[in-house]
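A protein chain is absent from this complex, but the other protein chains hold their places.
Residue numbering begins at 1 within each chain, and the chains themselves are lettered A and B in the order written.
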Amino acid sequence: MKKIKLSYIGLALAVTVMMFAGCGKVTDGNENSSAAQSQQEVKEDKEDKEEEVSITLLNTKSELVEQFETMAKQYKEQTGVNIETVFTSDVVSTHLAEKYASGNTYTIMMVDRPDVYDFQEYLLDLSDEKWVPDGGSAYGVTIEGKIYSFPMLIEAVGLLYNAQVIEDITGKEFVWSDYNTIDKFRALLDELVQGGLENPVAINKEDWSLANHFFGQLYNQQGNSAEGSQKFIDSLKEGNTKLADDKRFNSLMDSFDLLADYNINKADPLSAEYDMNNTCFAEGDVAFWFNGSWATEVYEKTDKIGMMPLPQSDAAEGVNDKLISGASKTLVIDKQYTTEDQQQAAKDFLNWLVYDEAGQSFMVDDCSIIPAFANINKEVAAPLSVSAQKFIQNQATEFWYQTIPGDHGTEVGAMLQKYLSGGIDREQLASEVESYWAKQK
Amino acid sequence: MEKRKLGSVIKYAVLTLLLLIYIFPFFMVLINAFKEKADVIKNPMALIGKSGFILSNFREAVRKMDFFRALGNSLLITGSSTLLIIIISAMAAYIIARKNWMACKLFHVLMILSLAIPFQVLMIPLVSIYGGIFHMLNYRSTLIFMHLGFSVSMSCFLFHGAVKSTIPLELEDAAAIDGCGSFKIFFQIVLPLLKPTIVTTVIINTLNLWNDYLLPSLILGDSKLYTLPIATRIFYGAFSSDLGLILAALVLMILPILALYLFLQKYIIEGVVAGAVKG
Partner (left out) sequence: MNKKEPFLHKSLLFVGFAGPAVFCFMLVMVIPFIYGIYLTLTSWNGISADKAFVGFENYTAIFQDVQFWNSLGLTILYSAISVVFINVLAFGLAYLVTGGMKGQNFFRAGFFTPNLIGGLVLGYIWQFIFSRAMVSAGNYLNIGFLSTSWLSDPGKALAALIIVSVWQYSGFMMLIYIAGLMSIPKELLEAGIIDGCGKGQSLRYIILPQLNSSFVICLFLSITRCFMTYDLNLSLTNGGPFGSTKMAAMYVYQQAFVSKNYGAGQTEAVVLFLICAAISIAQVYIGKRNEVNA
């Protein structure tokens, strides 16, 4: 009997000791957090030659996880600064909200443009950085005259095409500008159908794709400028725009209907998962996929992949020749919980990306990023990015309005899903979108 | 005789059919973990994908998620938390069940009510207090402490029921008359009799803690501390996920818990039977 009692206590003690031993070893790994409070940890730091600076970087692109880790090692050898890269697939703003609430955040964070506005009070002002005139002011986020973000990469939204599949059927080389009106495009689709490709188009079902990318074109194509888009949004909020009568709205929905007609998932459009469409596109089951330049796994069968603007019936402002693009992911530096050394190290890192050969090579060659900076002359390798880059280099781009509200994806996305599956008609869609905007402050 | 046999056959048939339906998802996970991603998407029901039976998903998964380190973390956290939960919950449940004091009644009610609290309500306040004010985050021991806090209500609840209904008061009274103090009574008489409930509680807590993603992801920032569920999230991209890898990681994650469950199966039955015979 006594043995039982002793063994229980013994076990509990052993475990408690184990616990503290276990967490003791890890305290060393905690050096990157709120530096002001962790003086003790800095003392226990093993690598204490001089004051070695350590910064953390939050990466939110799962395709780039390995590249960032390799780069961090390289950067350490080159400059002696330790960058710890962390990846999360959680929604960035929620993740960062938790981090800031817990007083422990990253030095550099890769966020989406709207996040810069939300977190602005915690971010470092980068207006005086060297790279601002080289692309920072054009592509970064400016709030009240100050620049808070470093445009990490440029992405484009539009119609992806699998030139190989098209050429196999039409027998001639595919040049996108030959089909940049809705009628020529429709004719091509018919030709593909007759050639055996029963449903040449893939449409995503995901709410962010339908609402933020496809429907977002409505906000983007308003004078090709931030002011133009903002004016349009403001008039929606005030209820001054009747979408059902709006030319751009109808033009976009005409194209949407066209794509939906030839949709490979027509029988059940809401089951069309991104991965499924990706595979269909890569394997040549469809020729066109409305998506963006970030699709990296589409080269399984052919390299002849490119992208083009969505052909529309209303060609005002040259929308049929301009590809919507913008800096979607940006880097920001925290000023709330970092030391001056860390902030400087972070700024140095950004400069390294833009001006150092190794940094440029990391962005363009390793990550296949289309850079936002005019001084970088490297050519990106991935065919989709090459295709998008041509538009950018020819100044044939359309503004990408990215400061839509956080719930635009879920709310308007739901409405578009209803439309896609035939639940509501165009007029109802118009009025539902209008009520959404009327609710926004 | 015939009737009983027929009844028996029907019983087996129904049970087997139900069992197949219950196990079917695991079967799907298993066969698809050995396929290439494209095969998983295009032809999920096929036993073997067009590209054949591959082991690379497992190798990749182990490498990318730093599997063994995450496994170690999960084992440490789940193991120590469960052990501590059992001990402190059983003790608390004992005193709450036996004594009629205000404090006992109060906490009993509070703990039961807390079972209905959604985690969202506590999420941000929790990290604000323990991170923002006390800077206790990013330690595994903090996580263990929080697991205790969240799990005692349920475990106390189970032990309370067991003490009230299966431990005869006479035994304790007899021991008290013999001069045993409360602690002695608890550890030498009551606790051994609670074996079936202990086993059940071990299983329930181990399962909860092993698979818990949200709380550990909030507390543990350093990747060296990640538990298995957090490590697995690396395969979920913003737009798409590598299904083959995810499924392989899932299989790896389930194996230890499955082993534990099969091992404990014996004890549940033994324990429950012992309880029934004595009761």
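Please note the rule applied: a contact is a pair of C-beta atoms (placed from the backbone, for glycine too) under 8 Å apart; a residue touches a chain by one contact, two chains touch by 3 or more.
Computed from a predicted structure; not experimentally measured.
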Residue among B:Val152, B:Val202, B:Leu220 or B:Ile234 touching the omitted chain: B:Val152
Where the missing chain touches chain A, by residue: 91, 93-94, 96-97, 100-101, 118-119, 121-122, 207, 267-271, 273, 405-407, 410-411, 413-415, 417-418, 421, 423
Chain B, residues in touch with the chain not shown (by the definition above): 8, 11-12, 14-15, 18-19, 21-26, 28-29, 41, 43-45, 88-89, 91-92, 94-96, 98-99, 101, 103-104, 107, 110-122, 124-126, 128-129, 145-146, 148-150, 152-153, 156-157, 161, 165-166, 173, 176, 182-183, 186, 196, 200, 204, 207-208, 210-213, 229, 232, 243, 246, 250, 254, 257-258, 261-262, 265, 268-269, 272-273, 275-276, 279
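Quick note on the criterion: only the chains that are shown with their structure count from here on.
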Euclidean distance of C-alpha centroids - chain A vs chain B, Å: 37
Touching residues (chain side chain B, partner chain A) in the complex: 37-38, 41-42, 76, 79-80, 83-84, 87, 123-124, 127-128, 130-133, 135, 137-141, 144, 184, 187-188, 191-192, 217-218, 221-225, 233-241, 243
Contact set on chain A toward chain B in their complex: 1, 4-5, 8, 11-12, 15-16, 18-20, 22-23, 26-27, 29-30, 33-34, 37-38, 60-63, 65, 86-90, 97-98, 101-104, 274-276, 278-279, 283, 294-295, 297, 300
